[in-house]
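Every protein chain except one is present and positioned as in the full complex.
Chain lettering (A, B and C) follows the sequence in which the chains are written, and residue indices restart at 1 in each chain.
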Amino acid sequence: MKNKIRFSTIKGNSREYVLLVLSLGFVSFCGFVAAWLRYTHGHYITNMTNAVPWGFPKIVAIYMIGLSAGSLVLSSLSGVFGITEFKIFARSAALLAALLLIGALMSIILDWGRPDRILVPFVHINPRSMFSLDAMFYTAYILTCFVYLWAMFKEKTELVKRLGVLAIFIAILVHSGTGAIFGFVGARELYHSPLLPPLFIASALSSGSAMMVVVMYLTFRWSRRPLDDALLIRLGSYMAAFLLVAGFFIFVENVTRAYFPANYEVQRFLLTSGNKYSQIFWVGMVGIGVVLPLGILFNPATRQNVGWILFASALVLAGVLAERYIIVIPAQVFPIDLFPGMKVSSPFMDGVVAKYSISVVEAFYGLGIFTFVFFLYALALKFFELLPEGAEK
Amino acid sequence: MSRDSLAAAALVAALLAAAAAPTLYTAAANGLFKKPPRPELVLPKGGDGKCVEPTDYMRANHMKLLVNARDRIVRGGEKLDKYHIEGCKNCHARRAEFCDRCHAYAGVKPECFGCHYLP
Amino acid sequence: MSALSLFYAGISYAGAVVFFGGLAYKLIGYALTPSPLKIPLTPQPASAAGVAWKAVGSILSFRALWNGDRWTWVGGYGLHLVLVFVFIRHLRLFLSPVPWPLADVQPFALLIGALLPLPLVYLMARRAAVDRYRQISSGADYFALALLLLIGLSGLSLKFLFHADVVGIKEFLLGLMLLSPVEVPEHPAFLVHFSLVLVLGFYFPFSKLIHAGGVLLSPTTMQADDAPDVRHVNPWGGQ
Partner (left out) sequence: MTDMDRRGLLKAGIAVLAGAALAPGVTLIRAFADGGEGTSSSPSASKIRWGMVIDANKCTEKCQECTNACRTENNVPFFGDERWDGHWIRKATLTPEIEGARSRSLPLLCNHCENPPCQHVCPVAATFTRHDGIVMIDKHRCIGCRYCMAACPYKARTYVFKQPDAWSNPDVPKRDKGVVEKCTFCAHRLDQGRLPACVEACNKSGEKAMIFGDLNDPKSEIYKYIRELSPKGIREDMGLKPKVYYSGI
């Protein structure tokens, strides 16, 4: 029998820790200032337009939802399937899951035109709207995270196991729902796809395990606690499996779409036009997000090496962000085909590819909130017993 | 007096001042023993002085009438009636001399006027 | 003025005298009470500035309660947080002219202020349901919570059920503050709410609620841990 893992808080009074917390806090403060500017001025200070109503904050939001769902599933694997090594980060992963989802919701809500009407979605519900259903899924998800955390803190093993099953279920629900936000939109060829929900789950799991690798490595390193390499290597092999599934879904989705003649033009735009979007598709999403990390994780020379696994994880984190970009933006910039077989022009950007680039304000309140999550995480390490005193076997 | 008792006296004074601060602010701004300020409204000229409901009722509940009318008319598709905000301007000719006065007095910022025009 | 207005003006002034007088009496009493021993609750900073800084931190975070009982902290901290927003909501009725940001924050303050009954019910249930808390709870503990709960509910009813004429209420309150009382608005829900607040005003200085000011005059919190450097003289002249 292995010894029971003892969890403890970090001291959190070193200069580096204070500096880290302060700089994270400063960046998130800038993010909130940007969001406030956006709220008081209106969306014209971003680069969103009537043709591209969803911009970078949406990308960050679904990225964070993915990271959240991924880390919650990894956390509950320890209880449900008895993967005891994962117990080491079960608490911090569950906390990160809750914080990331709260951050994602903040990113979405601060991007609303009227964030002051925050209670309206809870009072008026439209059961046909994925947003409306997701609002309920997200609430249930956050509550589950906290109850699950509480059960782990109280060492209630049986309850943790049951809540773990529930958590996996809700994480999948939440992510299918997030994918369905886009997948159910029939108006745009690039959104309308039944594969988006499963693709969202696959990339959630891969990016979630990549984040756990990076965050765990840094947390243990900086808090000077020993971390067993085997754990990161095992996480790396999980990540490789998830990446294979995600890559498969990306392949199937695009081939299916490209097979249908009506979609020739949009697929040419996305895949072979050589513009910004096809570059991000091939280099960012496919190259950095899937192929390179798979190469690292399947190469016998590198897959046992923590440095390489860390590098692969960073690639996956960047690649999945590119994937979220490709999911949200190209569908909006590509013109809707209102009159098949005719060229359309109008003063309202009909028939032309709309322009979109990430503006400074959006970047700040998208990334500021992302930073805010890790600001809270760093603070939580000081106040809650999240980290094991040692993670060696 | 020792340093400690000085500090204690300063603390007590600060606490009491904090508790009395709102009173001091208002007294300084308006003067003691004067009649309390109240919004001076310019009432519609020429009308019979009657709104759609009695004055006392309107004072307390006009916002509810407006919200109710809003929902009935916008969502229910009923025709504009006397309770709708567009009807207010028939009598209340100047928002600045009527609506705004009480709203400023009570520290209320209704959303209505971002979209609805009252002269 | 009507008899009702006279009655309310009189009892309001009596309330104000008792509240401010009682507060002053109690706080001065605490301040003058000699502390024969050096009893800071260690660890405590050794300098006055450090103590002040720590006291601010303790008051903003309820640190002692956090270290003692997290579940009570959740209720207590929640209650005080909500009370801050309730206070912000009410300031507009006492300040004339209304200073700049106050009108803008009203909708947000209402969102949180309207939650007032939740922590109160939670704290009451905690006292009633858990054995060890029931043991140490006295009638006064329940009374303070129940009074706040009634004030909260009657106040919320003024907003959501029986809407009162806010301008009339503000005029009445300003009249009291400027020592030039006017007629009291004869709105039953308002009279209930206002009367309950007066009860709170009479009760506050002589109840456990005085911790609002007393916490700053408690020796364990406010003494510096400077025993090695500074000689503590027993004001009673003993050793």
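Heads up, the rule we're going with is that a contact is a pair of C-beta atoms (placed from the backbone, for glycine too) under 8 Å apart; a residue touches a chain by one contact, two chains touch by 3 or more.
Keep in mind the model is a prediction, meaning the values are calculated, not measured.
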Contact partner of the left-out chain, one of A:Leu22, A:Ile125, A:Leu143 or A:Val255: A:Ile125
Residue touching the undisplayed chain, where the options are A:Gly274, A:Gly307 or A:Gly341: A:Gly341
Positions on subunit B contacted by the hidden chain, ascending: 53, 57, 61, 64-65, 68, 70, 74-80, 83, 86, 111, 114-117, 119
For subunit A, the residues touching the chain missing from this view: 41-44, 48-51, 53-54, 108, 112-115, 117-118, 120-132, 135-136, 181, 184-188, 191, 331-332, 336, 338-339, 341-350
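Just so we're on the same page, only the chains that are shown with their structure count from here on.
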Between A-C and B-C, the pair with more C-beta contacts: B-C
Subunit A and subunit C, separation of their C-alpha mean positions in angstrom: 44
Inter-centroid spacing, subunit C versus subunit B (mean Cα positions, whole Å): 27
Sites on subunit A at which at least two other chains make contact: none
Two or more partner chains touched - positions in subunit B: none
In the complex with subunit B, residue positions of subunit C that touch it: 20, 23-24, 27-28, 30-32, 48, 91-98, 102-104, 106, 163-168, 170-172, 174-175, 177-180, 182, 187, 213, 216-217
Subunit A - residues contacting subunit C, complex: 116, 118-119
List of subunit B residues in touch with subunit C within their complex: 5, 7-9, 11-12, 15-16, 19-20, 22-23, 25-27, 29-39, 56, 59-61, 63-64, 102, 104-109
